[in-house]
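Complex shown without one protein chain; remaining protein chains in place.
Letters A, B and C mark the chains as written, and numbering starts fresh at 1 in each.
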Amino acid sequence: MIVAERKPIEEILQMIAPYKKVLLAGCGTCVTICWTGGEKEVGILASQLRLARGKEGDKADTVEATVERQCEKEMVEELRDKVDGVEAVLSLACGAGIQTIAEVFEDKPVFPAVNTTFLGSPEGEGVWLENCGACGDCFLDRTGGICPMVRCAKGILNGPCGGTRKGGKCEIDPDKDCGWVLIYRRLEKQGRLDLMRKYYPPKNFRVVKRPGKMQAIKA
Amino acid sequence: MNGEIIAFCCEHSAYAAADVVGKQGLHYPEKLRVIRVPCAGRVDIIHMLKALEEGAAAVLVLGCEDGLCQHLTGNVRAKERVKYSETLLTEVGIDGGRVGMFNLAANAPHKFIKIINEVNDRIKERERENDSR
Amino acid sequence: MPVRMGIFLCDCGGSLKNIDFPKVRENLENLEDIAFVDITHNLCLEEGEKAITSRILTENINRVVIAACSPEFRERNFGELLEKLRLNPGLLSLANIREQCSWAHEGDVTRKALELIMMAVGKARLLQPVERKEVAVNNEVLVVGGGFCGMKSSLELSQLGIRTTLVEREPTLGGKLKKLEGFYSSQIEAMIKAIEKAENIEILTSAEVTGVEGKIGDFKVRMRGTKEILRSFGAIVFATGYKTEVAAGDFPLKPGVNIISQERLVQLLQAPTLEARPETIGFIFDLSDENPRFPTLATLNNALAVKQRWGSEVYVFCKNVKVDSEGVEKLYREAREDGVMFLKFDKNPKISADDGRVKIDAEDTLLGEEIVLTCDLVVAEEKLLPAEGTEGLSSLLKIRTDSQGFYQEENVHLYPVSSERKGIFFVGNCRGDLDLGRVLADISSVVAKVYELLPPGKVIVEAERVKADPQKCVACLTCIRVCPHRAVQLVQVDSEKVVAEISQLACDKCGICAAICPAKAIKFEGYSDDQILAQIEAIGVS
Partner (left out) sequence: MARDFRETLKTKDFIVTAEAAPTKGSSVERSLEHIELLKDKVDALNVTDNQSSVMRYPSVGICLLIKEHGGEAVLQVTCRDRNRLAIQADLLFAWSRGVRNVLCLTGDSIDVGDHKEAKPVFDLESAQLIHLVHTLNSGKDMAGNELNGGTDFCIGTTATPSADPIEPQLVKVQKKLEAGVDFIQTQAVYDLDELKRFMEFVRKHDQKVKVLLGIVPVVGAKMAQYMNDNVPGIFVPQYIIDELAQAPKGTGITKGVEIAARLIRKAKEEKLCDGAHIMFIGKEERVPEILEAAGLL
């Protein structure tokens, strides 16, 4: 799923400073799950904005709404009445959602309230781990299902760099595991270390031609 | 609202302690408004923020003593949420000290009074500071 | 249906003098959805019940606000009364104007009382009925552990007519007490016979619990014995006991032929023949300051047994014999009277090997002199530790253990035998160092709790007090991860969407899930977000 983090409040306050009435648009999918942009967070941010602006004597008027998937035009369309009634939209969805809402309501200024950070999965309660770089050329068959592109800080193939810390931790963060040590252990357990001993030529970065676009085969 | 103190009180501890205050004929400031909750862990960030938006001088979450929450983690989570609310307030230049979490047992009416009095004193002090400015 | 609210104000027999009730009524009467505001004098008495009854029967109201004493006293009774009058108790909202208003302040508090009532009114407007329904539960209980504690629990449950299955890891029942010499082992034998005779107790020996799924009323328990067993139980009582270990860290010499454990000593005592009768035997405990109760009992019991059986010189080196457990004082006196010597030390004695024997060099604090004793046999101090497998079982059950690895922390709310999961109980020494008296108290306690939670027949639960809205739930698993009572699970609705479902039986109504749900999909009726916010909004409005 897509993981995002809320932007610093000063940045948000600055973006919406010129607007009296703002719609805070949440998304009910990934950003809800990662505790960043669901109904609960929309409520908290709205309240925080009202408190901040109220203190300056510039009472903000907030409207709150959360749609199931903000990256779907049809679902965003449900917000039309609410969008019509405000001067700007503050979206708590991922970049895809923000762009969809901006496209559907072309005339309305749309601002991001969150930074979309990575694709990941929960590691435990309230902790998410990046584990996919959406590189377009999946390598997981060769690495025991652990992606070196994102689980390694440098995203390198062919094994660990020389900077691995004691106990198989990453050069840049002793709290994070070295992805290649994880790969080694997994493959060792499966008796498939041969896969790691193979040389892999430089990655093809042209697999996804930017801007990316995918056309499913029409049935 | 007009400068009230709102206290979300866990019914297993603080709410009962507040009752004991009354039963023993003890007192706390009249501006206290207790909202009964089943556990401090029920209190959410939005409840605290909304109370401040409405004009509360301070918002307290009062739960069981550490390690003695009927629901094990309720008071710990409450503390984390209060801390987060504090951050949210500080971020926008509002005194984070206006939210607070305290732990007490059902049989601790004096602690209950002490908490409320201290919070009330801080509110008064802040008012004085603001007046003199 | 539009809100139509009845308000009862109770002046507690006219004793709440600092509230001007007529004024309060005047202020409330003007609100649009109020059917009536009654001032009553003693809602807790029969006259109060009559007052409520007649009004509700005639006024066709659908919300009730009662401003009176703390909910501690009458909330339940008011709810029951409403139910009798065919009004859902979920539609009742209380204002505590006595303990938390009239009594807590001097001087006139009419304004505050009015405000507290306004808060209750604000909440009442948003209340929804909470349906109650009967659910079928399995009343059978699984007792894990066939020692004294497990056997006694099974017997007492069976005497109440509750079907019990007793599972024991070892091939025979009896546990640790069976291995103690004398009085205790004979009692255990009698108990085993009683269990074998009881019709509603099933015994599974050489079997272990390997999996527990589900919730109170329907725990699916997997057990491995001679074959794999999968059975459903309504509740599980763990009486898995403890183990003892020679406190190696505190003991300077390694256990061996001359330095033995209590268990080894009992083996020697029970052996038909003895190679060589030990002339001098030393018992040592209190080297660490923990001084556990059960090993104290074992030491005294065995010291006495040695004295009586072998007639050896018996010395007990100790700091302070903990005799606060039942029967221990008596045992201690008996041991002294029979000639067991107790030597008290402050500084830990020096223990060294001495030509096949063991030398103990201690400073006796009572005599104030050094005592050097060479023993043929030393029985070492033992520590009380969680039984083998406790860690595995606790992670299987997703239940916390304390810092020493025993089940159950001393949480006042759960004390003594409940756990964070409804229907799972811990009794006896698997939850810490208890003496027999405390173990017996645990057993009575667990029997009462099981009976209360799972009475014979069907159980009435509030069907949807805390509920995840399947439309709003995004199945993020947050509630499942945070529920301290493990009451939430994923279910499929309409054979497609997977959502969280809260078991009303297992749920302990804390609302942690409702607070944390990022989709705001969980509603705790009576403490919902809008009901809490309505109270906040009512403050200062009057």
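Methods note: a contact is a pair of C-beta atoms (placed from the backbone, for glycine too) under 8 Å apart; a residue touches a chain by one contact, two chains touch by 3 or more.
This is a predicted model, so every value here is computed, not measured.
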Partner chains on view for the chain not depicted: A
Option from A:A65, A:A96, A:C138 or A:I156 whose C-beta touches the chain left out: A:I156
Residues belonging to chain A that touch the chain removed from view: 153-168, 171-172, 178, 180-181, 183-184, 188, 193, 196-197, 199-203, 205
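In this section, only the chains that are shown with their structure count from here on.
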Top chain pair, ranked by number of contacting C-beta pairs: B-C
Distance between the centres, which are taken as Cα means, of chain B and chain A, whole angstrom: 36
Between chain C and chain B, distance of the C-alpha-averaged centres to the nearest whole Å: 29
Chain B residues counted as touching two or more neighbouring chains: 44, 46, 50
Touching two or more other chains - residue numbers and ranges from chain A: 40, 43
Complex contacts: residues of chain A adjacent to chain B: 8-10, 13, 40, 43-44, 47-48, 50-52, 54-55
Interface residues, chain A side, partner chain C - complex: 28-29, 32-33, 35, 38-41, 43, 66, 122, 124-125
Footprint of chain B on chain C - complex, ascending: 70-72, 96, 98-106, 109, 112, 115-116, 119, 400, 409, 411-414, 420, 482, 484-485, 508-512, 514-516, 524, 527, 529, 532-533, 535-537, 539-540
